[in-house]
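Some notes on the structure that comes next.
The complex is shown incomplete by one protein chain, all other protein chains being positioned as in the whole.
So, chain A:
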Amino acid sequence: MTITAPAGPIGTEDPVHQPPPVPRPEGITRTRRRRRLGPGRKIRGAGLLGPLILLAAWTIGSATGALDPRVLSAPWTVFTTAGTLWDNGRLQENLLTSTERFAYGLVLGVVAGTVLALIAGLSRWGEALLDGPVQIKRSIPALALLPLLILWLGIDEEMKVITIALGVFVPVYIHLHNGLRGIDSRYAELAETVGLGHAGFVRKVVLPGALPGFLLGLRFAVTAAWLSLVVVEQINATSGIGYMMELARTYGQTDVIIVGLVLYGLLGLLSDGLVRLIQRRALSWRRTLGS
């Protein structure tokens, strides 16, 4: 038999001249790579691609007049407005107020969620007492509590920070508690055989094992904090990005509203990136598809 196809590596597709299935001679290596499963290799700067396309579409739309500036201001208008707001100091002032609210609420909520989850996750009594109420709270959106919180706390900073914290503590609690309870019982067995005491078991096994859950909860918490912030800042605020936007609405200044939106977006991205960085650092022992 003659083979007319070029002597390619075994496994080369050639429907006509497919060689009969002979046992592969020694010394010939198989060169066709198997297709790699999983999402594949990482693309550099992948996170920026989508936003850049959106920005381009926006710019083109404004430049060609397809976008009415009363509906959506042009990017360059937004840019100059941001410059003006910066120059007269309003931008920094409002940004600072919002960031402060966000930070206080986040810290308060994370601390509360962590403490509650530790109590519920490490003791059966703690779980019996705490888990039920938290699960009930979980099914009520933090924002649905606003009327009550306003009645109790007024419309000042206190109410705003507490509302944010209430939105934050639930995901932290849920994911940390889940992580604490989900520790592999084989590790508990190991801890017994190497003679770790209860404290050692918690320190060396339970807490590090629950860290991935905690950090996942933290990511949800950051999102929840921004969400709550946006809402509470629309309510009778006298400062903050939300207030700035609300004011702009009454004067029909689309550009200022968009500056506010972009700021919220940037801050959200920034804080999420920060948590992801912490995640990567703290979980360097994990090899997952995403990294």
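Throughout what follows, a residue touches a chain if its C-beta (ideal position, glycine included) is under 8 Å from a C-beta of that chain, and two chains touch if they have at least 3 such contacts; residues count from 1.
To be clear about the criterion, contacts and distances are computed from a predicted model.
According to its UniProt record, the chain left out of view corresponds to "Aliphatic sulfonate ABC transporter ATP-binding protein" among "Adenylyltransferase and sulfurtransferase", "Glutathione S-transferase family protein", "2-oxoglutarate ferredoxin oxidoreductase subunit beta" or "Aliphatic sulfonate ABC transporter ATP-binding protein". From the set A:Leu211, A:Leu247, A:Leu261 or A:Val275, the residue in touch with the chain omitted from the display is A:Leu211, counting the whole complex.
For the chain missing from the display, the contacting residue among A:Leu48, A:Ala63, A:Ile140 or A:Leu190 is A:Leu190, taking the whole complex into account. Within the full complex, the residue among A:Pro51, A:Gly200 or A:Gly273 touching the omitted chain is A:Gly200.
If you put the missing chain back, the residues of chain A touching it would be 186-187, 189-196, 200, 204-205, 208-209, 211, 284-287.
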